[in-house]
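Take a look at this one; I'll ask things after.
As you look at this complex, bear in mind that one protein chain is not there, while each of the others sits in place.
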Amino acid sequence: MSVYILCLILFCIGLYCVLRKRNIIKIIIGLGIIEYAINLFFVLVGYRTHGRAPILAKDQVISNMVDPIPQALVLTSIVIGLAVTALLVAIAIRIYEKYGTFDITKIRRLRG
Amino acid sequence: MKILPFFVIIPLSAAFLISLLGKKIKNFGDIIANLGTLSLLILSLNSVQLANAHKILVYKMGNWVPPIGICMVLDGLTSFMLVTVNLVSFLVAIYSISYMERYTDKYRFYTLFMLLLAGMNGIIVTGDLFNLFVFLEIASIASYALVAFGTEAEELEASFKYAVMGSVASSFILLAIALLYSYTSTLNMADISLVLSQKGRGMLINLVAILFLAGFGLKAALVPFHAWLPDAHPSAPAPISAMLSGVFIKVLGVYALCRVFFNILGVSSAISFALIILSIISMVVGAFLAIAQQDIKRMFAYSSISQIGYIIFAFGIGSPLAILGGLFHLFNHAVFKSLLFLNSGAIEYSTGTRDLKKLGGLNSQLPVTGYTGLLGSMSISGIPPFGGFWSKLIIIIAAIQAGYFLSAGVAILVSIVTLAYYLKFQSHTFFGKLNETRLKVKEVPLAMSLSMIILAIICVIAGFLLIPIFRPFLQNAVNVLLLGKGYKDAVFGAIR
Amino acid sequence: MELHLLLSFMVLAAIVAVEVEDLLSSVIAVGAVGLGLSMAFLILKAPDLAITQLVVEILCLIILIRATIKKDLLLIKDGRWFFNTTSTVLFIAIFLAFAYFALKELPNFGAPIMRVAKEYIERGLEKTGATNIVASIILDFRGYDTLGEATILFTAVMGVLAVMRKVGRIK
Partner (left out) sequence: MKNKEVGMTLIVKTITRLTVGLILLYGIYIVLHGHLSPGGGFAGGVIIALSFIHLMLAFGKEVALRKLSESWASIFESLGAIMFLSIAVLGFIGGYFFLNFFIQKGKPFELFSAGIIPLCNIAISLKVGAGLFAIFAVLILFNKSGDK
């Protein structure tokens, strides 16, 4: 239970960073932290006490494997995080080239 | 039944082929993209017949029985959404042939466009919750890149804002899926619904519902979450604005919301209350902000927020008539909003500006754009006998039947405001005095006019979807949502 | 126990990453969170994920450092800093409190239900022939997801190539 809460605290730190920080790179970092927290949560959910990794061995029968599905899902989720980060960094580099700053308060030609 | 995977295979292979060969062969992107979208349109029309004949069809991926493998589900709602998406995307693809000549690297545009389409089709046909998330991300990432396609400063800024908001929404959805997985230990939608009906609802399901509402609400741009839309949609190239406003927010927001709430979690009274409140605020705020805009595309973007409010409002009421009206309005809005965005693109293509103050009297110079724009505006502001009138009428009648008198009054009022700002659009753009410098402005190329004309015709005849011959198209979709948690029985029945 | 320590370390590193003024330090701190996550995966018996997370983290770090290097900035605080921060923290606190009660309904930590997973573990080898169950899930049972995942990366590459074009419009 307490590990779930720690994991959600990590999620909230990321959320706080995205909502409050004014620097584009910091926002990207915040999104990364959110991503980590959710991946960790998924794997925590599938953990089994005294479990073994879900890989079969030749010479022994393993009965207490951890849940393999979250691991498969998290593999997908890690790659999604990488893809989003790469795209955001590319956009950030272009923004820096156009505006000469990473500060989001100075980048305001559009009104929301 | 074999056709289901092709809704994903065709756009994906088109995207891969275009990125491989598009640079070498001239016009390769145009040909492949148009052939791909045309075949998808034909397949989706075929799927309507199948859905009508069989009610529900399940395709087992790799021959694994659903809780183990991933399945695709074809039912009335699926075929309805498929027709909407693929119709609009086909016409937009025709339009892009000429319009995208203004941009460099056209083949990259087509690659991203087909990926966007693959993502949306994948969301619609899937029957697995995590798979829905994966395809949602494909569509979202493609749209982030497409918004920044012009690589001007404003476009990059809008794209960044949109990408951050979209990623936060995706992470909410993923967290909700993680919670739901740990509670039910399965990912198939029908199976989740089955387990939930055995275990009952608690605080956890409320948390999951809130997370889904926030996530899909962000994707659908309901009002507290709408800040990205008025920047992102106008910044994209006009065909992509049409896709984003026309179908993208409906598939990622409205369709996914409906599927999750109606068929998996079940709609509680708190949820429908929340939906109604959010949608009323969306309607009012979107409409009043739209009046103040001077940029044509920004006005349309705010108008999208307002119209999405109508659709969600109908689903919040939840009676059969309201759902019929909501789905019908969804179809109508997809048609006329993409038409209007294509019109704004045509105006920008010919005159080089989209500022209302600098335009005027274009009706003589751009007759096709002018008249199709007039039809679109009349339809969206609810003038009979266009499609938009009937769908709004149905929603308002349903609201009165269900006893939401105040909300119905607000809906009527917003409809009048809508008429006001589309009158402003018409009078500032197509009527009035022509600017001297624009005497040489010519009508847009054939491909662009053609797709606008077809969309305008659909706008006019959309009302016929309510007559008995075409009625099953809408009615099957309504039945799926009315089925509610009976969805799981239908899916498991179809597997056996 | 070691899991708690590791998670606390990750939380601390995340706070440092969020609050430190220097961008390069911030990126390196987030690298520490990522490597901690990789170790947590190892403790949680997910070696596939540990490897993937490790290499992806290195790549992310290189890309992020590439974006931040030689780019300085001053963090400015706007006038309503206190009000905005308080409201954000309050919102997050409400979320956490709500989540605390909701999470009580989950199965206990260390005892997943494994309704579908049982099938994979018992019959994965005979059905797919792969001894790595995770590989058999991502490439056979749920191979369609992996197609989507590969497409996401493809989309991102296409997106980066499109966004980084020097000239967007033909004048």
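Order of writing sets the chain letters: A, B and C. Residues in each chain are counted from 1.
Operating definition for what follows: a contact is a pair of C-beta atoms (placed from the backbone, for glycine too) under 8 Å apart; a residue touches a chain by one contact, two chains touch by 3 or more.
Everything quoted here is computed from the prediction, not taken from an experiment.
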If you put the missing chain back into the full complex, which of the shown chains would it touch? A, B, C
Cross-chain touch to the chain not pictured, restricted to C:5, C:43 or C:58, is C:58
Quick one: which of B:17, B:321, B:447 or B:490 touches the chain that's been left out? B:17
Where does subunit B touch the missing chain, residue by residue? 5, 9, 12-13, 16-17, 19-20, 59-63
Which positions on subunit A touch the chain that was left off? 53, 55-56, 58, 75, 78-79, 86, 89-90, 93, 97
Per the touch rule stated above, subunit C touches the missing chain via residues 47-48, 50-52, 55-56, 58-59, 62-63, 66-67, 125, 127-132, 134-136, 138-140, 143-144, 146-147, 150-151, 153-154, 156-157, 160-161, 164, 166
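What we mean here is this: only the chains that are shown with their structure count from here on.
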Once you count every C-beta pair in contact for both, which comes out on top, A-B or A-C? A-C
Quick check: how many Å separate the C-alpha centres of subunit A and subunit B? 28
Could you tell me which residues belong to subunit C and also touch two or more other chains? 99, 103-104, 106, 112, 114, 116-117, 120, 142, 145, 148-149, 152, 155-156, 159-160, 163
Listing for subunit A: what residues touch at least two other chains? 15, 45, 67, 69, 73, 76, 80, 83-84, 87, 91-92, 94
In their complex, what parts of subunit C are in touch with subunit A? 3-4, 7-8, 10-11, 14-15, 17-18, 23, 26-27, 30, 33-34, 37, 40-41, 44-49, 52-53, 56, 59-60, 63-64, 66-68, 71, 73-76, 78, 84-85, 88-89, 92, 95-96, 99-100, 103-104, 106, 108-112, 114, 116-117, 120-121, 124-125, 131-134, 137-138, 142, 145-146, 148-149, 152-153, 155-157, 159-160, 163-164
So in the complex, the part of subunit C that touches subunit B is made up of which residues? 98-99, 101-107, 112-117, 119-120, 140-145, 147-149, 151-152, 154-156, 158-163, 165, 167-170
Quick check: in the complex, which residue numbers of subunit B touch subunit A? 130, 134, 137, 141, 144-145, 148, 151, 153-154, 156-161, 163-164, 167-168, 170-171, 174-175, 178, 181-182, 185, 187, 227-228, 230-231, 235
